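Below is one structure; the comments refer to it alone.
Up next, chain A:
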Amino acid sequence: GKDLDAVKKKGFIQAGVNGGVFGFGMPDEKGVWKGLDVDTARAIAAAIFGDASKVKFTPLTAQQRFTALQSGEIDVLTRNATRTLTRETQLGLNFVHVNYYDGQGFLVPKKLGVKSAKELDGATVCVLPGTTTEQNAADFFRSNNMKWKPVVIENTTELAKTFFAGRCDVLTSDASQLAGTRAVAPNPKDYVILPEIISKEPLAPAVRHGDDQFRDIVDFSVLAMINAEELGINSKNVDQMLKSKNPAIKRFLGVIPGNGKALGLDEKWAYNIIKQVGNYGEVFDRNVGPKTTLGLERGLNALWTNGGLMYSPPFK
Partner candidate 1 sequence: MTDTTAQKTASTIDQPIIELIGMHKWYGDFHVLSDINLKVARRERIVICGPSGSGKSTMIRCINRLEEHQRGRIIVDGIELTNDIKNIEKVRAEVGMVFQHFNLFPHLTILENLTLGPIWVRKEPKKEAEETAMMFLEKVKIAEQAKKYPGQLSGGQQQRVAIARSLCMKPNVMLFDEPTSALDPEMVKEVLDVMIDLADEGMTMLVVTHEMGFAKSVADRVMFMDEGQIVEENTPHEFFDNPQNERTKLFLSQIL
Partner candidate 2 sequence: MTDNNTSTSREYLKPPVTEVGVLGWLRENLFNNWFNSLLTILTIYSLYLVVPPLIKWAFVDSLWLSDAAACRDIDGACWSIIPANARFIFFGFFPEDQQWRPLTAMILLLALVLYSQNRRSWNRLLFPIWTAGLFVMGWLMHGGLGLPVVETAKWSGLPLTLMLSLFGMVGAYPLGVLLALGRQSRLPAIKSLCVVYIELIRGVPLISMLFMSSIMFPLFLPEGISIDKVLRAQVAIIIFTAAYIAEVVRGGLQAITKGQYEAADSLGLNYSQAMRLIILPQALKIVIPPSVGILISAFKDTSLVVIIALYDVLKTTKVTLSNPKWMGFSSEAYLFLAVLYFIFCYAMSSYSRKLEKALHTGR
């Protein structure tokens, strides 16, 4: 398709990322991009070019992200965007497989003694604008007949600081970010995440309408990471796995050709992803997992075999 051709001609893929969310898309002290979304984009580059470094990142605000994609400024959007019906239809986008299942929740200081989100009547709530968060929160409070006051701040950092300083009683955001925010609190133990998850937030990469081949490649790049984890392949053992007898693995890694041709890619595309970026579990652990500052559990993002939602269709 034309988008893929254009990307190949350019020699790199232009990915829109968040730029300010720790663990998902943010530059480190050296200016190197880090995060789950960033690694997803790298995986796509590895699939197309066999080189995970052939990707350039464009940081985008919430308002810019869709026009940037529509106008062709970026080729793929990997910026914690929730897949919704309107976005899919009215904005002319195609979302691919979810790379992070999220849901909106509430973070409160322990000392308030709040046990449930239903007790939040009259609270002041810190919200990050530009996502579905504002609307979700409004819906939740309305449906439970509670009053509230939003404090809407554009910038994640500013918002977190504001919350810790006690400007708001509650911080609402996607659960992933709540954990992240709590992790950087002056004293993380003073804060709890309330049990209610008030929305479904399947965060997925998106491409624009018009090039199904490219969409497939992006979709399967995400799936390949999940599939690899299912198959037990990771960046360290991928070379040995090339010798595996398992036909599923052989097909996956392109030892038995076919998948690559079907996508219009090199047969080693999946191998390249795993070798250069890692499987989903690795990427998760590296960026947001329990050992990182964010310290997120796998939860919904565990493999289906472990009670999560991550499930890959067969690669054949």
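The candidates came about this way: all candidates are chains of the complex that A comes from, given by their letters.
Here, a residue touches a chain if its C-beta (ideal position, glycine included) is under 8 Å from a C-beta of that chain, and two chains touch if they have at least 3 such contacts; residues count from 1.
A quick note: this is a predicted structure, and the numbers were derived from the prediction, not measured.
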Subject >> Options 1 or 2: the chain contacting chain A in this complex >> reply: 2
Original post:
For the complex, which residues does chain A have touching candidate 2?
Top reply: 6, 19-22, 26-31, 56-61, 63-64, 67-68, 70-73, 154-157, 160-161, 180, 183-184, 186, 293
